[in-house]
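Just one protein chain is left out here, and the rest sit where they should.
By written order: A and B. Residues from 1 in each chain.
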Amino acid sequence: MTNKSATKTESQELLPEGWEMVIGLEIHVELATATKLFSPAQNSFGSEPNQNVHPVCLGLPGTLPVVNEKAIEFAARIGLALNCTVQKCVFARKNYFYPDMPKDYQISQFDEPLNIDGWVDLPVAGTRIRVERAHVEEDTGKTTHVGDSGRIHDAGYSLVDYNRAGVPLVEIVTHPDIRGPEEAKEYVDEVRAMVVAVGASDGKMEEGSLRVDANVSVRPAGSDELRTRCEIKNVNSLRSIGRAITYEAKRHVNLYESGKEPIQETRHWDEEAGRTRDGRKKEDSDDYRYFADPDLVAIDPTPEWIAQIAASQPALPAQRREALVSAGADSEGAALVVQRDLDSLVLAVIEAGGEAKRVLNHATNNLAIEGAEALSPSNFADLVKMEADGALTSTQAKQVLAEMVSDGSTPADIAAKHGFEAMDTGELEATLDEIISSSPQEWERFVNEPEARGKLQGFFVGQVMKATRGQADGKLVNQLLAKKANS
Amino acid sequence: MVDDAAHELDRDEVAKVAGLAMLELTDEELDTFTPQLGAILAHAQDMENLDLADVAPTHHPYPLVNVMRPDVVAEDAGGPELRDAVLAAAPDVEDNRFKVPPALGGD
Partner (left out) sequence: MSKPAPKPTATDIAAQVRSGERTAVEVLEEHLAVVADRESEIHAFNVVIADEARERASAIDAQIASGEDPGPLAGVPVALKDNMCTTGIPTTCSSKILDGWKPPYNGTAVDKLYEAGAVVVGKTNLDEFAMGSSTENSAFGPTLNPLDTSCVPGGSSGGSAAAVAAGFAALSFGSDTGGSIRQPAALTGTVGLKPSYGTVSRYGLIAFASSLDQIGPFANTVADAAAGFEAVAGHDPRDSTSIPEQLRPVTPHLSDGVDGMRIGVITELMGDGELKGFEPEVIAQTRAAADALAAAGAKVSEVSVPSVVYGLTAYYLIAPSEASSNLARYDGVRYGNRVTGVNTAAMNTATRTAGFGAEVKRRIMLGTYALSAGYYDAFYGKAQRVRTLIIDDFARAYEDFDVLLSPTSPCVAFPFGAKSDPMTMYLNDTCTIPSNLSGQPAISVPFGTGDRGLPVGVQILAPMLGEVELFKVAAVLEGANQ
């Protein structure tokens, strides 16, 4: 997560004067069920080709779909996390021919999706992104294009593997509320954290468990019109989301500024070339002839069931951040701690008496995620207290913390082992006086030239640290320098 | 297209629908099918006599809801045996996968 916010400036910084981006995202989340959405075949990543199949997900003649109850539960959990209304839903057939779709129709939801009308509040950008719907559908198989370049356009032939065919997906569709690439990345990151938190998905973009399509258009800054959009597919990492959106938005602006207009189409992101390309032309095939799947019946979640799901929802990222803020954390630090999944440790340390600001500082800057779960909150709190009392410098505290993770000792023992003792003020003042007297010119300038003070302050602190082998408290040195210069 | 059952089906529309359905019709077939389909669709006109405004559609003759199965892998799912049987029945395979002509090409 980046700390840049101010979306309008972001959009305006990236585009020529007077334009802004209008972005809607569709996130496909693969659900972490044991079996597929309608077929009792295994749902797992990385198996040998066509191993995770069953007559149902191969679409063999005569087979029939039956809904996986776990998939509906996960989908409802995602819907509730997105603040959606969970409602009666109907599965519909989306008809089009494609070899990696075994029935040549996809079972999806059309006019009656499971989840509607939700929102996601972005913790850093501070904006609210409205979610139009989050519906349930089946994934397609995987086609590998075999040919000289491996690219779709000059393939000699294709090979189809149906392991992924029928894997349950939730497709989360936003309104066009996103105004820039950073906001888009933050939204994706937040949704990913949510679906992982509720246990519905592993959220791994690199394995395709979370895939993003972006609908991009531009408009004159401040206007509320919606212009022709292009759907960008194949954006497989957070980095490419930002790059693809920026590229596409600039392309639109260039078209408008040269008197042309973009056409509504599907485009593919080419990561290597850093550009989008027009997709395969599918004449007429956008007539999907949706109709309610006669092989399936409606799913009508009862209020009791929804309440039960809601009551058993694990804490969501937003709730976890809020708990940290209530305990004294700043919002940016809270976001980072939750992202690093260290929030329960941090809360326990604060509970044990650790000063919130220092605990957050350690958790965001000094603590490796790995092994952190073994830390004793009371030891951690003791460390923070020692630091606050001046018994350890911040540098020493960082080193002690690292050793606490690796060997589990108390901070007092580790500090004693290394002979760490924060110098008392008198001792430090004596050392500083020695340095001042051996650098009279620098001291002269430090006192009399305010514009040089900042640079020279660094010089004196550095000299003190050198003399004390880093054991001095930098903050205290600064205080002493100021006192001496003003006296 | 217009939302009107009275609209008369023409040859071009039949050809277009054939394309959607991945069928190729010869000129003779177009000549035969166009009036035949037109005659059948003309019967849909009968329904115009009915007041259907307040009638809900029936998707299923026997109303059921919430039919679901537990998330358990079936005994007859997966494994090399089923894979081999299925691949053996396929028109063309390579490397345990179904082989098809390229997505784009020749046009």
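Following the convention adopted for this analysis, contacts are C-beta pairs under 8 Å (C-beta built on N, C-alpha and C of every residue); 3 or more make two chains touch, one makes a residue touch a chain.
Note that the structure is a prediction, hence the values are computed from the model and not measured.
Touch with the chain omitted from the figure is made, among A:55, A:203 or A:317, by A:55. Among A:95, A:209 or A:240, the one in contact with the hidden chain is A:95. When the missing chain is restored to the complex, the residue among A:25, A:67, A:134 or A:218 that touches it is A:67.
Summarising the interface, chain B meets the missing chain with residues 1-5, 9, 13-14, 17-18, 20-25, 29, 33, 36-37, 39-41, 43-44, 46-47, 50, 52, 55-62, 64, 67, 69, 76, 82, 85-86, 89-92, 98, 100-107. Interface with the hidden chain, as seen from chain A, comprises residues 55, 58-67, 93, 95, 97, 99, 102-105, 158, 160, 287, 289-291, 294-297.
In the analysis below, only the chains that are shown with their structure count from here on.
Chain geometry summary: the mean Cα position of chain A and that of chain B are 40 Å apart. Here chain B touches chain A in the complex through residues 16, 19-20, 22, 59-60, 63-74, 76-80, 82-83, 86-87, 94-105, going by the rule given at the top. By the touch criterion given at the top, residues 33-35, 39-42, 48-55, 58, 60, 66-72, 88, 90, 97, 99, 143-145, 147, 152-162, 280, 284-285, 287, 289, 292, 294, 296-301 of chain A touch chain B in their complex.
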